[in-house]
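For this view, one protein chain was removed and the others were kept in their places.
Labels A and B are assigned to the chains in the order they are written; within every chain, residues are numbered from 1.
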Amino acid sequence: MQKITFMNPLVSVGFALMLGTSMLAAPAAADTIKMAWSQDATGLDPHKQTAFSSIRFLELMYEPLVRLDTEAEIVPAVASAWSFNDAATELTITINPNAKFHNGAAVTAADVKASYERILNEETSAASRANFTSITSIETPDDGTVIFKLSEPNVPILTAMASINSAILPASAIKAGTVGTEVVGSGPFVFGSWNPNSSSSLKANPDWAGGNVAIDGLEINVLPDETAILAALRTKQIDFALINDPFVATLIPDVKGVQLIKKPVLSYHVLQLNPSRGALQKLGVRQAISCAVDRQDILDTALLGEGSVTGPLTMDAYKSDVSELFCYERDVEKAKSLLAKAGYPDGFSAKIMAASGEPPTAAAEAQVLQSQLAEVGIKLEIEIKELNVYIDAWLAADFDMAVALNGGRPDPFTMYNRYWTKAGNLQKVSNYIDDTLDSLMIQGREETDPAKRKVIFAKFDKHLAEMSPWVWLYTGFTYAAVQDSVQGFEATPTGSLFGLSAVTVSK
Amino acid sequence: MPTQHLTHASGLNRNDPFAERCCATLFGLALVAAFTLAAVLAEFGLTPYDPLGQDRIARLQAPSVAHLFGTDLFGRDVLSRLMLGISQSFTVSFLAVGAASLVGTVLGLASAWFGGFWDGAIMRLMDVLLAFPAILLALLIIAIVGPSGLTSILAIAIVYTPIFTRVVRGPALSLKQREFVDAARTFGSSRRYIMTQHLALNLVAPLTVQITLALAWALVTEAGLSFLGLGTQPPYASLGLMLADARNLMELAPWLLWIPAIGLMFAVLGFNLLGDALRDILDPKTRRALA
Partner (left out) sequence: MSYPIRRLLVFPLVMFGVSVFVFVAIRLVPGDAITAMLGTESGLLTPVQREALTVYFGLDQSWAVQFWRWLTGVMQGDLGISTTFGKPVLSVILQHFPLTLELAVLSMLVALAIGLPAGIYAATRQDSFADLAIRVVAMIGQSTPGFVVGLLLIFVLSVGFGILPQMGTFVPFSEDPLRNLGQMILPALTLGTAFAAAVIRISRSAMLDILREDYVRTARSKGMPRGRVVWRHALPNALIPVVTLSGVEFGYLLGGAVLIEQIFALPGLGRVVLDAILQRDYALVQGSVLFIAFNFMVVNLLVDLAYAALDPRIRFESK
């Protein structure tokens, strides 16, 4: 035996690859939809979870009193009807008599009362509590009726109630302290399992009062890398995916058999200025920045044009025509003269902070802004911070400028009262308020006539853009990628996945 | 990266025919020289275009005569950014390895020389650091200090210090016991003189080899940290950051992935080849003790 032969290493790699690929793409179970997203929920308590990734997950299992449909109109959920008294200080809710929790118990007025008391209890640490502080008492004349008494006229409270952060929980679970470890909701899907940052499974709820769920359930995978989601769609490993990254989304239409469903969202990309800092205290300087920024150019670069330029109000019912807002057409000369008048003819230096990867476009936005503002002499130093560090700095208003993607609400008051009213909880972050803004907000809260509200908030929008405490940039899209076999999904401006309760599967 | 420490620690190549070794060495030298040249040019601003200059109309252009390696999302010239990235990655690696070898040498010598309690204390401390996976240790350090090029230097230096400490302590310990040290001592030389003249001189060879190889690992670690968004920060460039930015663009603009990937590979290859060669030249008999 003279010659020793060994397996050629390349051959063994080849074997391994064949082995790998032959095991790919197992067909999905009958009517269970396999879906993927890149960010997982961070917890199961609907009153405490504010991360969007948690909300869209919990929304499949829990229900608030009312919810928003695909056009952001308020529609029934646990409540079947609701009405304000004339002064808008009393809200009466009628509970859907068919509403049942997953444990079989009917949803009663006592559950609603217990849920809202839990939110209002400071020990719970529910961030949405701030929206409900005007509730003075909750009355339950019978099992099917709840009356909220309010200390002041408050129409927008109803939109705040449409959030999963005000979900209705069984009074028994609240008493037992099992909220957050067990999921007993009244929504279209029943909790199966949850492995954080990995996977979860839900089953359809046959007793759901909201309608019939046509699929058997959902199997959700967390794929942190969206290019991996794209690949999984190509190989038909998943039926449904949420896409965050506009770059990945632009590639979906090229994938055979996959449809891209997109919808403009309420959340907005914004350059937050800190009007308590240095040069930014001057209105002229802030306006100069607003004029020096080319919003469409940033949108084209950071989001490959996937979105639209917006003013402060992003909801269809209230948004302004951007051409009427202050300096929405880039004007470098005007910016320079505004700077000179404000006493900064040669510009100034400032720091701009962005959170690492949140949103994925933040770093790109900061870099384009840096380049655009350099043209008027404003020298920016970019600081990319880890998300938690960014949030701490943001809450402490410890920044000159910040790139942010802030959440939107269907109602202008609930969306902005935290920032642009004198009593706003986040006044310390926005650091800017004037009498005009404050009084317009209060008028908007008290007005019940929709047409009059529109006029009020149009003034608000225009004034806010002109005062430029922040420079509003644009809104993006929410994307869902859906295999052709899955039909009937409708996206909403809040990025909700609630539409999954209505889909059908054909194989 | 763990794999690399180990092979280099014991992968001896004494058997190479001279001509071929020479060839590989030359190639390694050429690579390191070329990359260093690119880094120096970038340092002096001698890149084809301004690596930070945006020309957003010309975004995502494939390689062409005007832009040899194409342009990125902001219309910046990728070749210029690659040069800047190499310069950034090299700066971080050189400073980190410089600091690690300096601190590691001092600790290793102190450990060997003083022995006893100090030896135990220093070496246990190194054990603690070594028991952490390198990337996690770096992650923690960066999470504490905040990401930046400077933090990467600190993190990488801390990660690699224990290796240098061990490399130095072993030979230092055996040298200490050798006769010439004793002899020098009896002839009345000062402790310090012995330390510097004899011990240090005999450590130059293994240290040089270790430093060259550590540069290769440092490049990889820097790239990994920047890839996770924890190293070099935009708008500046480093090889890892370029890779990270290319990730979701790899279908639209594959050159953004290939170019930094190949660049990183050749840079590491250069130092690896050079390290192998240095070991053969400087220290043909070293069998690194399995510390």
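The definition used in the following text is that a residue touches a chain if its C-beta (ideal position, glycine included) is under 8 Å from a C-beta of that chain, and two chains touch if they have at least 3 such contacts.
Everything quoted here is computed from the prediction, not taken from an experiment.
J.: From the listed residues B:Leu41, B:Leu68, B:Ile135 or B:Leu282, report the one that touches the chain absent from this view.
T.: Missing-chain contact among the listed residues: B:Ile135.
J.: Looking beyond the chains shown, say which of A:Glu73, A:Glu139, A:Glu324 or A:Asp392 touches the absent one.
T.: Counting the whole complex, the residue in contact with the absent chain is A:Asp392.
J.: List the chain A residues touching the unshown chain?
T.: 1-4, 6-7, 9, 12-13, 16-17, 19-26, 34, 36, 42-44, 48-51, 122-130, 180-181, 195-199, 219, 221-225, 227-228, 230-232, 234-235, 237-238, 386-389, 391-392, 394-395, 406, 418, 425-426, 428-429
J.: For chain B, enumerate the residues touching the unshown chain of the complex.
T.: Chain B touches the missing chain through residues 1-4, 6-7, 10-15, 17, 20, 24, 124-125, 127-128, 131-133, 135-136, 139-141, 143-144, 146, 170, 173-174, 216, 220, 223-224, 227-228, 243, 247, 250-251, 254, 257, 261, 264-266, 268-269, 272-273, 289-291.
Methods note: only the chains that are shown with their structure count from here on.
J.: Using mean C-alpha positions as chain centres, tell me how far chain A is from chain B in Å, no decimals.
T.: 43
J.: Would you tell me which residues of chain A are touching chain B in their complex?
T.: 225-227, 230, 245, 247-248, 250-251, 297, 300-301, 356-357, 360, 363-364, 366-368, 370-371, 382-386, 389
J.: For chain B, which residues count as touching chain A in their complex?
T.: On the chain B side, the touching residues are 54, 56, 59, 73-74, 143, 146-147, 229-230, 233-235, 247-252.
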